[in-house]
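All protein chains of the complex are present and in place, except for one that has been dropped.
Labels run A and B following the written order; every chain starts at residue 1.
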Amino acid sequence: MSKKKHVTLNVNGKTEEFLAEPRELLIYTLRERLNITGPHIGCETSHCGACTVTINGKSVKSCTMFAVQAEGAEITTIEGIGGPDNLHPLQEAFKEHHGLQCGYCTPGMITRATKLLEEIPNPTEAEIRFGMAGNLCRCTGYQNIVKSIQAAAAQMSAAKEAAE
Amino acid sequence: MKDEITREERVDNLKGMGCSRKRVEDARFTQGKGNYVDDIKLDGMLFGDFVRSPYAHARVKSINKDTALKVPGVLAVLTADDLRPLGLHWMPTLAGDKQMVLADGKVLFQGQEVAFVVAEDRYAAADGIEAVEVEYEELPVLVNPFEALKSDVVLREDLVAEDGSIPAGAHGPRKHHNHIFTWEAGDKGPTEEVIANAEVVAEESMYYHRTHPCPLETCGCVASMDKVNGKLTLWGTFQAPHAIRTVVSLISGIEEHNIRVISPDIGGGFGNKVGAYPGYVCSVVASIVTGKPVKWIEDRMDNLMTTAFARDYHMNGKISATKEGKITGLQCHVTADHGGFDACADPTKFPAGFMNICTGSYDIPTAFLEVDGVYTNKAPGGVSYRCSFRVTEAVYFIERMIEVLAIKLNMDAAELRRINFIKKEQFPYKAALGWEYDSGDYHTAWDKALKTVDYDGLRAEQAQRVKDFKAGKTRKLMGIGLSFFTEIVGAGPVKNCDILGLGMFDSCEIRIHPTGSAIARLGTISQGQGHATTFAQILASEIGLPADSITIEEGDTDTAPYGLGTYGSRSTPVAGAATAMAGRKIRAKAQMIAAYLLEVHDNDVEFDVDRFAVKGAPEKFKTMKEIAFAAYNQAIPGLEPGLEAVSYYDPPNMTYPFGAYVCVMDIDVDTGVPEIRRFYALDDCGTRINPMIIEGQVHGGLTEALAVALGQEIAYDDMGNVKTGTLMDFFLPTAWEVPNYETDFTVTPSPHHPIGAKGVGESPHVGGVPCFSNAVQDAFRPFGNTHTNMPHDHWRIWRTANELGLHD
Partner (left out) sequence: MIPAAFEYYRPKDMDKVLSILEEHGDDARVMAGGHSLIPMMKLRMADVPHLIDLQDVGGMSEIEIGADTIKIGALVTQSDIIDHAALADVAPILREASLQIADPQVRYMGTLGGNIANGDPGNDMPGLMQCLDATFTVVGQDGERAIPARDFYEAAYVTAREDGEVLTAVTIPRPKGGHAYEKQKRKIGDYATAAASVQIVNDGGKCVSAAIAMTNLSDTPVFSKTAGDALVGTSVDDAALKAAVAAMLGDIDPTEDNRGPVAFKNHVAGVILRRAIARAWSRA
């Protein structure tokens, strides 16, 4: 049994401290230790993106990182992006434009999309498809996901302009 | 009180049939608050996982658990020997065969379950698995069904008698120790005669390759045996929770009233989650043995390598016609590769599913189908991946045969289809292989499709492209893929459709609350199709309460009425019908309550959107909300209090959605890379409940079709090793590889369905695969291609070009 390490993470604004074996993958830390079950597991070869979270401002597949590796990091999952009292425009747009069906890819998809819209606030369709290529979906065929992200981008740009 | 709002507004407020109501499911899914099986966490919960065979065919000489049991956190290691006293080392399949739960003396496919390690957490389970020592003796491997039918190697020793004779199987006599069944439909003699005497005959062999539904969430369960109360609770990825409950009861001996099966949120099914897997059985046993909840969640590799595959049909076709192109006969022989166990999810009387829909959308006077099922050293199955039973195979077959015939006749393939379509007047149409198609207007749909895409313009463009290619001006060929499919969904009438003896009816139970909202429970279970949204719409239109006031529940066998689940696009045709019928029972009682309140005869009131009004005096009405309260408040002579209804619906027939698809593709012959320029999909699913959801289903089904046609396969090498067991090689397209789709529709209601709806979830997949494939094939038609097998990945497209001499 390997030596456990003391790990401190900031997850969705809350500080979490625990002892973990080095081999504990961040996705399991979130899902099983912290009961944050939004990010999902869809594969074991880092292809599907269902586990995507934002770590220190980067989109990361949390299944391909050890908790110890993320020591000190600021992590945002879908639960930290918006809730019933303060939905993110992307969460609203996905509902408005039918950007989900079974919902399994949705947390990773929306989490990645929040970062994409920071990278490119007004992306073209090609930029959306390229920028979301790390997240697989089996249900929607992506077309309405693209529409949802376009709608959210437009809404967020309009809100930004209104605020300025 | 004067009525301020218009009738139109009253209809809109209901958000009933026909409106693009936004989904009620989305709130939890977009906020990460879904509840999938792997989200379940119970006190003291243990984890189970499998030791799996690296070999495709081998004897298991010994299993040594000693080291594994010493791994900290490992509690038990179950083998077939541990399950044998319970009679659970084997389990029945849905196809009348039986399947090993854990390796019993031998293994028959790579990845087969050999031992189940139960531990305190995933980490200990994973370490425990590494520590189990299994001694194998390799046996010769059979991965080709044709070789299997000739080989001396016996795969299923349990199905050979002591004296070496081969007893009959569940579907009749068996020709060889590796043969499973022969199934026939149609008229052999007359068909052979017609073909022998025909003016034109086209013949082709085609392979519909093995693939896999691969939903994003893998299969899994949590089994929890409550020893105090003697009750087993089983959460799982089950597309048919009630059927699972009955099966678990039959094999475990625990009575059904002491078993509660719950399908929570399911992350995609596509047929992968219909049957029972060893993981479910082992988890139940482990929970009974340890007294604690046990969770099993498979990895993606486990899922792709061992859970139910789809297709793997080798099909030979002969189609005969007059020289003018009128089809006179069709013959089809299938060699069906079922892997090590026939775990095919089909109604019991149909070991080849509804393959006999393979006369397709065409009026073919005589036909004959014969299917031979075969055992091989591959994963057991198969299931119907986003289709009704074997309908993808049937539709691919006929939509390729019609193209092959068009080449033989030197005819345009769109025209050949048109002159052979079943005509509108011919419905209900009795097809040569047995089914009665309910309704259709194929010519209208086809004309609309071809006009919208400017078919003649496309063919002209293609002709010019061929010229340019031959002149060396371009290296890209253009293909126009056509597909006109008729599906058979909504299984099905109890008289001929059952799963393990359970008739394929479905159900809806409605309870209206005093203040005018309602809850309805169904025997189906959504895996993303949006039932909670759409079935409320059906009810809203039937009973006049807003959809937003109706909760739809599915999946808990303690509360939901018995149903056969969701697959094969059966929910709308069967449970949707039950919903409408139960709604009408509610309305019938509501009518009597309204009449009582309005002090008129029952027949003097009529239903109007959301109320009952006196005939001829519409200002005198009672809303459904008022009627609901009255049901709890009034003592009405002859009526019980309350307002509830239940309907178990036995459909009189299947339903037959259809569609017209056109795909335009440009193919780089030097790299083999296809580019989808345009995809147009016209679907007719009868009455359309929610256009937004229909469109979403079409996008998704077409994308899965693209994947299957252009690369997604479960491939084996000669030793039975799976070559495509991870998402590196198992093709799931990303957003970048997928085009935008144009969707369109016609509406031809089903005459026998209470709301005329036919179901649509799987149509795009069924019609999409041949459309994409035909586009590739069509690009090479001018150069001599008649048929090339799928998948059309880069290297195979390149090979087609190479063999046709296009690289010289």
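By definition in this document, a contact is a pair of C-beta atoms (placed from the backbone, for glycine too) under 8 Å apart; a residue touches a chain by one contact, two chains touch by 3 or more.
Note that the coordinates shown come from a computational prediction; the quantities given were computed from them, not determined experimentally.
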For the full complex, which residue in B:D81, B:E130 or B:E675 touches the chain that was left out? B:E130
In the full complex, which of B:A27, B:V673, B:V747 or B:L804 touches the chain missing from this view? B:V673
From the listed residues B:Y362, B:W446 or B:W798, report the one that touches the chain absent from this view. B:W798
Residues of chain B (touch criterion as defined above) contacting the omitted chain: 122-123, 125-127, 130, 299, 670-673, 711, 715, 723-724, 728-729, 731, 733-734, 736-737, 793-795, 798-799, 802, 807
Residue ranges of chain A at the interface with the undisplayed chain: 1-3, 5, 21-23, 25, 41, 44-47, 49, 52, 58-61, 63-66, 68-69, 71, 112, 116, 130-134
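In this text, only the chains that are shown with their structure count from here on.
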Approximate Å spacing (C-alpha centroids) for the pair chain A, chain B: 30
What does chain B use to touch chain A in their complex? 22-23, 25-34, 36, 38-39, 41, 72, 122-123, 214-218, 265-268, 270, 297, 299-301, 527-530, 692-693, 695-696, 698-704, 726-728, 732, 734-736, 738, 740-741
Inside the complex, what are the residues of chain A that reach chain B? 1, 21, 23-24, 28, 31-32, 35-45, 47-48, 50, 77-79, 82-84, 87, 90-91, 94-96, 98, 100-107, 110, 128-130, 132-146
